[in-house]
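Of the protein chains in this complex, one is absent; all others appear in place.
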Amino acid sequence: MSIFEGFVFRRIDTPIHRLDPRVKFLYTLVMLVLAILFNEFLALFVLFVGQLPLIWVARVQRSWARTMKGSLALVLLIFFTNLLARWAYAGFRLHPVYLEESLAMTLRFLILVESFSIFSLTTSPDDLSLAMEQAGIPYWFCFAFTTSIRLMPAIARDAQTIINAQRSRGLELERGNFLTRIKNYIPILVPLIVTTIRRSLELAEAMESRAWGATEKRTSLTQLEMGKTDYIATVLLLFLLALAIYIRVSTRIPNLTSLIL
Amino acid sequence: MIVVENVHYTYPNGVEALKGVSLRIKDGEFVAIMGENGAGKTTLVLHLNGLLKPTKGRVLVDGVDTREVSVAQLSRKVGLVFQNPDSQFFCSTVEEEIAFALKNFGFSQETIEKRITWALNLMNLKQYRHRSPFTLSGGEKKRVALAAVLAWDPQILILDEPTIGQDYRQKEKLRQFILQLNSQGRTVIIVTHDVEFVADCIPAPRVVLMAGGRVIADGDAEEVLTNPELVEKASLIQPQISQVFQELADLGLPKDVLNVYEARRIILERWRGR
Partner (left out) sequence: MAVIEARGLTYTYPESKKPALVDVDLVVEEGEFVILTGPSGCGKTTLCRCLNGLIPHFYGGELEGELYVAGMNVKEHKTWELAQHVGLVFQNPENQLFSLTVEKDVAFGPENLGLPREEIRNRVDWALDRTGTTPLRYRAPYELSGGQQQRVAIASTLAMKPKVLVLDEPTSFLDPRGAQRIFETVNRLNKELGITIILVEHRLDLASVYADRVIVMNDGRIALDGTPKEVYLSGETEALGVGVVKVVKLYQLLEETGLRLRDVPISPKEASKLLREVLSP
């Protein structure tokens, strides 16, 4: 499941990590808008490549690379679906520009994965929860959110143990037709659900034992405060957004194909 | 016979759990693999039925390299009982749980019936045959998990941390049971950090002591567990009797004493001889 590696937070001290989570979330939103705003290969390529320095500054290259590798299947799917659609629509004729357009759509997907990955890799779920809290979202929701993230590696480990246990009882997951394979996952899912429920009950007990629900007015050890860097980053992002809209409205971005051919 | 040849294993996340482990376990031996949490004991036994394949080196079970056969094939010979029974129950009755592996291994329906009855009787679980495994107590669940493995009669039995959460009586029964299984000719391997449990086994097992992904000692329990430097390096604690005799070493008493009856004999001898 290497595609998920690019979304697991890693505690490293970099300027990106130190940015306020709200700013980073704004960043993913801006990237989303920009990715949708443009469908030209050149523009999307710039957006994709433009984020790479951020990955390097945040020192999360390896995790990010693993996610990119993990998304390969989806990438190919998007590329070929787009290409086939255009080819069919054009009366089964192929033109190089279709390749470019399909690549552009693929890049759009990659840009979204990339920006969200940068956000998740550099933002601690605790800080994210804090950001949500300070934005007015009720605490129980923020807590549920953080806890599910917190639990994911634990549940993944449980799943692995269960798979090991069942394989040791002769269960062969790689064999059989489609239906058999689905059936073979029951011995994995049932214990996993039971284990997860048990885990949640234990967590609930522990929460109660630490005075969960004592008061509506929960306080917090730390607080998110926007610093100078955060404000500068916000301004830059908004400027970027404005610039992009201006470019979209005023100019026409050419196809790479027409430039080459 | 199990042969572990210079096995190295690194987990996908980069942690090197085994750093060159070599080991030979002959048929019919009783071995305790001991060490602190994280020493690599469980990682090692997961190699013995093929769940993990070495990143370097190899593991041979009865001459067959574990990389060349499936886990299902190896499990037929090497029965691994996991620590937590909850990580394997999924059927509506105990009977089905035990039948699961037997079906996977291709036993005939007739044989399955017989084996289930045999295993349930062996573990004193007859009355739970049609009960849901989820409604059983912790101790009963552990017995069902063990019965499920014994049902297919593996030649080699591995128990991963069988004493965790068990009370005194349960541990006593477990110990008797393990010794009995071993005396019937099965190879029994237990992974544990419970020194007192091992110290109470008569006859004492062979102890393979692990620390930091390596084997730091391999010999009789009486030699290994009574050696303070080794026990220290493995981050374990010496059995109480052994600690006592350690302190009294200057009186000329033997140092390799593990069990309490032997201790009494020696003390009485010395006392009467005065």
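To keep things simple, chains are lettered A and B as they appear, and every chain counts its residues starting from 1.
We take it that a contact is a pair of C-beta atoms (placed from the backbone, for glycine too) under 8 Å apart; a residue touches a chain by one contact, two chains touch by 3 or more.
All values derive from a computational prediction rather than experimental measurement.
Peer 1: Among A:Trp56, A:Trp212, A:Tyr231 or A:Tyr246, which residue is in touch with the absent chain?
Peer 2: A:Trp212
Peer 1: To test your reading of the contact rule: which positions on chain A touch the chain that is missing from view?
Peer 2: Missing-chain contacts on chain A: residues 9, 11, 124-126, 143, 146-147, 150, 153-154, 199, 202-215, 217-223.
Peer 1: At which residues does chain B meet the chain that is not included here?
Peer 2: 36-38, 137-139, 164-171, 193-196, 235-237, 239-241, 243-244, 247-248, 251, 253, 260-261, 263-264, 267-268, 270-271, 274
Just so it is clear, only the chains that are shown with their structure count from here on.
Peer 1: With chain centres defined as C-alpha means, what is the inter-centre distance between chain A and chain B in Å?
Peer 2: Spacing between the chain centres: roughly 43 Å.
Peer 1: Name, in rising order, each residue of chain B that touches chain A in their complex.
Peer 2: Touching chain A from chain B are residues 46, 49, 51, 70-72, 75-76, 79-80, 82, 84, 86-90, 100-101, 104-105, 134, 148-149, 152.
Peer 1: Can you tell me which positions in chain A touch chain B when the two form their complex?
Peer 2: Per the touch definition, chain A meets chain B at residues 158, 161-162, 164-172, 186-187, 189-191, 194-195, 198.
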